[in-house]
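Just one protein chain is left out here, and the rest sit where they should.
Showing chain A:
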């Protein structure tokens, strides 16, 4: 969570500088800067995820060295999951909390012509992003562990795609649907990577 926060900080710093340095009345430029800011932020987030991976790697080595039987009390997969959840929660919290605070206020959603489904779609989008961050954490760490760079690249591309799809808002079908599909794909992939299989799932569902 902390790492996500730092990445957000740096990316907003860049955006802020860019905005201050540019003409505030040029709408197109501002929009362009915003898009640039978003993309840059996504890249920074993934970079920080990588840094976090490096840090956790070192921590695991330390724990293994100190432990009695040569294996660390917490596995890298668990750490990947936790890292993903941390990122997701922080990103979700930052996206939603001001909205939630405003939701306690007067019921004037969409009064200026914006979509009336603002809160609902924001909630769904945030939820899908949190899940996605969790899955991306697992995929990313797995990719780093087994040195499969294409997995890491896939995570980055997926993140960019999801963020990019939000540019379609308020045409919500353009952003929510692809995001949910990507989430399903990432979920299945992460599940398989973590050692799950169709049999496990069936056994679990049938409570054997």
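One rule holds for everything that comes next: contacts are C-beta pairs under 8 Å (C-beta built on N, C-alpha and C of every residue); 3 or more make two chains touch, one makes a residue touch a chain; residues count from 1.
Definition applied: contacts and distances are computed from a predicted model.
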item: Name per UniProt, for the chain absent here [options: "Histidine-containing phosphotransfer protein", "transketolase", "Serine/threonine-protein phosphatase 2A 55 kDa regulatory subunit B" or "Presenilin"]; value: "Presenilin"
item: Selected residue (touches chain absent from view) among A:79, A:129 or A:156; value: A:129
item: Hidden partner chain, touching residue among A:42, A:80, A:156 or A:193; value: A:42
item: Positions on chain A contacted by the hidden chain, ascending; value: 1-2, 5, 8-9, 11-13, 15-16, 19, 34, 37-38, 41-42, 45, 63, 66-68, 73, 90-91, 93-95, 97-99, 101, 118, 121-122, 125-126, 129, 162-163, 166-167, 169-170
